[in-house]
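These notes are about the structure you will find just below.
A protein chain is absent from this complex, but the other protein chains hold their places.
Naming follows writing order (A and B), and every chain is counted from residue 1.
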Amino acid sequence: MAKEFLSGDEAFAYGVRLARPQVVSAYPITPQTIVVEKLSEFVEDGSLKSEFIHVESEHSALSCAMGASSVGARAFTATSSQGLLYMAECLPYAAGGRFPIVMMNANRSTALPWNIYGDQRDSLSQLDSGWIQAYAQTAQEALDLALMSFYIAEDKDVSTPFMANLDGFVLTHTYEVVDVPTAEQADAFLPKFETENKMSLDKPKNLAFSAGPDTNTFFKFKEHCGILNAKEVIPKAEKRFSEIFGRKYTGLTESYKTDEADYIIITLGSIAGLVREVVDKLRDRGEKVGLLRIRYMRPFPNEEISATVKKAKAAAVLEKDISFGNEGAVYTNVNSALKKADLTLPTSNYIAGLGGRNISAEEIEGIFAELKEGKTTVKFIGIGGEQSGDQR
Amino acid sequence: MKPYLRDHAPTSFDEIPDSTSYEAGYLVTKNAGWRSVRPVIDPDKCVGCLNCYLYCPDGVIFRQGDKVSVDYDFCKGCGICQKICRLGAITMEEEK
Partner (left out) sequence: MAISAKTINETEFFYGHKACAGCGGSLAVKIALKVLGEKSIAVVPAGCMSAVGFNYPQLCFGCNAIISTFAGTASMLTGVEAGLRAQGITDFHAVGFAGDGGTADIGIQALSGAIDRNDDILYICYDNEAYMNTGIQKSSLTPFGAKTTTTPAGKNIRGNIRPKKNMFEIVAAHGISYAATASVGYLPDFMKKVEKAKNIRGTKYIHILAPCPTGWGAAANETVELAKEVVDCGLWYLSEYENGEFTINNRPKEFTSVEHYLKRQSRFKHLTDEDIEIITNARDKKWEYIDKHFAK
């Protein structure tokens, strides 16, 4: 293990190198570029033995990764925002084909208006594409996730592509000290990729076929079961990871001071760091507040969320996303989890950080203050003036 | 390997594969029902030039000895073989 000063993108690239993908196909887009630049350097200096394919678009990046996976090669790609949307056709294709490709997505706003900064509308718009979706908070977690993602995706019972999300700039471009495992440690953690879902010369197969109305539901149900199986495999991967690397992760969610908390903010990604600071500050004042960070949006942590907030008086979902015409997608998912658990606490939705807008500690404090008032709201933070941003 | 007809169509929930991936060349239905006419080869006129074998879009004309034969399970009766045969060794006969 060596300590390095790395950005989130770099840390992820270091993690990918440790996973030894056989094919890397990627197209540059801000703020993902550092990942592919780093990986190219690793290929150039010989520290990564990988076929680096300079594809001419994101659609081709994922299509190429699927081709590689279809012959049993470990494949990696990375993208962001418009690029993710451009390859959107290939997302459910990879999931339906059960190709365990790993992709890093640098969360970034989607046009229009054009904007290169971070929000999560890109990946959250693709929740239904059949991919596992994880959201990292720190560069260390990004590196560790890179390594674990292959383990989880390639598990025989899962066999589902994995999208690891890093908040654009605030995580992708922010430096921190990161523990970089050795190649020996990584090899001890991550088994070789083996699958029957491939074309091989001694056992020819026909892949990615059509399935009519009679069998289509069967295939789709199996796909659904595959991604749900990740709920079992993620803790398994994290246990194995902590045994080898000493760092512990907490599954689909991470709770911070939620025991006995009356008011909880549920969020995801790097903003959780600031919420944590605010929780500490308010706790010092004797306020019973907590943070629940969603680490995985798919499979969705229904049980973890309801178990964490069941004794709370109110909960807010803070997200960098809006499903236009309704509310934040995370909020919808959280409310569904609560309903299924027969929980009736008031919930509110705070839409923040769109196009990279800063979210302040004061604004987070304001969310806790509003929670105490007991009203439910769907609100855009920071609209200001006469427009409160309150939708209802 | 040439795809061939199997005796079972694996379409129940337990039989289908976990992914969209299955044994190559697995056939469960024939194409014979498409046909209204069938090519009949006159072995006396056939010289084994193999043009019909080459130009059949369905690959159902196969070499047999120094002549050719037809797999009627999969022949669609398009008649390309009859047109391509310069010796008039193939006639299209009505299916009854």
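The rule is simple: a contact is a pair of C-beta atoms (placed from the backbone, for glycine too) under 8 Å apart; a residue touches a chain by one contact, two chains touch by 3 or more.
Predicted model only: the values in this text are computed from it and were never measured.
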So one chain is hidden, and I want to know which residue out of A:A188, A:A211, A:A307 or A:A341 touches that hidden chain in the complete assembly. A:A211
Footprint left on subunit A by the chain that the document does not show: 22-23, 25, 50-51, 53-57, 59-61, 63-73, 75, 89-90, 93, 199-201, 204-212, 215
With the missing chain put back, which residues of subunit B would touch it? List them for me. 1-5, 9-11, 16, 20, 22-31, 34-35, 49-51, 53-59, 62-63, 74, 76-80, 82-84
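Definition applied: only the chains that are shown with their structure count from here on.
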Contact set on subunit A toward subunit B in their complex: 96-98, 159, 196-198, 204-209, 211, 214-215, 218-219, 221-222, 226
Which positions of subunit B touch subunit A when the two form their complex? 1, 11, 13, 16, 18-26
